[in-house]
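Before I ask anything, let me first share the structure, which is written out below as structure tokens.
The complex appears here minus one protein chain, its other protein chains still in place.
Letters A and B mark the chains in the order given here, with residues in each chain numbered from 1 onward.
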Amino acid sequence: MNEREKGGVPDDALIRMTLAGDDGAFGELVERYKGRAFAVAVGIVGDGDDALDVVQDSFIKAYYKLKEFRFGSNFYTWFYRLLVNQAIDRWRKSARSAEVPFDESWLSEDSSPPDGFAYPRTPENLARDRELGDALQRAVDALPEYHRAVIVLREVDGMAYDEIAKVLGCSVGTVMSRLHYARGKLRETLKSHREG
Amino acid sequence: MPNPELRGRAGASVLSFFLLLLLLAAVPSEAADTVTIDVGAVYASNEGTSIDPALGKIRGKLRSMFNYTSYRMLDRKRRSLSVGETGEFELPDRRSMRATPLPARGDKVRLSIRLSEGPRNLLTTTLGLRRGGMVLVGGPPHQAGVLILIISAE
Partner (left out) sequence: MDCGTALGKINAKADGLLPRQEEAELADHLAGCPACAADDAAISATGPVLRALTGIRAMRNAPALDAMWTRVRAGIDEGRDTRRRSSWLARWSWIPAAVVIALLALVFSPSRTDRPPFHPSSFEVAVEDVESDTATVALVDKGEDLPTVIWIIEDAKS
């Protein structure tokens, strides 16, 4: 099967092909999920370089644990469990007690606030409002790890509550309470920025 | 008849335990007025694109500063030295680094560093940095790339 045909192949089939010795099939899984995985990892660890390492290490770990995967369940839920645990471990080891300023000056030279939006909703608009980006990053970093994981999986990845519960190994009730706590903290940051 | 593999593993565990005790006994305890010097030897090359996670926060810095695509930590050594005491760090390719803490004030650290390759003096320098600070010394060839030393002082 050539590379192009692999594009529409279901995850289960790619996993079977990988277990049969076709590493290219695993490459297809990497391509399929690396973007979402990166978004979740960077939401939890806060640093792009660390997030890349977390994603890389998680895929490598997934490759060697692939024989433990239960066919019929979702690959991305199973993989996200590895990813979130790697990300939280990395966060703990990096001990980001020193504040890392949000500096994305490379993206935009214009430092004036955005027009016409209560809050910036695109990367370009957010890059112009550096103070908000900085404050929000600090607020996310200050969340306990599992609360951070919940809000990232829900708000950034759009994962359903029962899937989040499976990834984190907790109940849907715990997911909801962590989500509300995290939202409350971020809400205060957003509100205080708007009120200036 | 006892399983030879199990007996072998049990023996390895017992020996490892005693070796661990030996290692712990050999570790020097930290004293006041000492400087702990940490030296990481990194192999930088254009072979592959992997960047050793052991490099931590400076991975991004290395990528910004150099054009190499791969960075691998070959070795990492740490010595606690009193002011005036010289410590020797063996490095790849018959090189070695000798470091001596010099008198300094406050949270500053001053180091006299000499990098040699056999009898050849590659570098002699005196540096002042903050405790927890870092400096890189690089350039000596290693295999298909170069060696970069990450020197930090605590």
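Criterion: a residue touches a chain if its C-beta (ideal position, glycine included) is under 8 Å from a C-beta of that chain, and two chains touch if they have at least 3 such contacts.
Every value quoted in this text rests on a predicted model; they were computed, and no experiment measured them.
Considering the full assembly, A:151 is the residue among A:15, A:88 or A:151 that touches the omitted chain. From the set A:59, A:75 or A:91, the residue in touch with the chain omitted from the display is A:59, counting the whole complex. Mapped onto chain B, contacts with the missing chain fall at residues 8, 12, 15-16, 19, 22-23, 26-28, 40, 48-50, 53-58, 61, 64-65, 73, 75-79, 110, 115, 120-130, 132-141, 150, 152.
Within the entire complex, the positions of chain A that touch the omitted partner chain are 23, 26-27, 30-31, 34-35, 38-39, 42-43, 48-49, 51-52, 55-57, 59-60, 63-64, 93-95, 98, 104, 106-107, 118-123, 125-127, 132-133, 136-137, 140, 151-152, 154-156, 161, 176, 179-180, 183, 186-187, 190-191, 194-195.
Note that in this section only the chains that are shown with their structure count from here on.
If you check the complex, the residues on chain B that touch chain A are 51, 53, 56-57, 59-60, 63.
Residues 48-49, 53, 57, 94 of chain A are the ones that touch chain B when the two sit in their complex.
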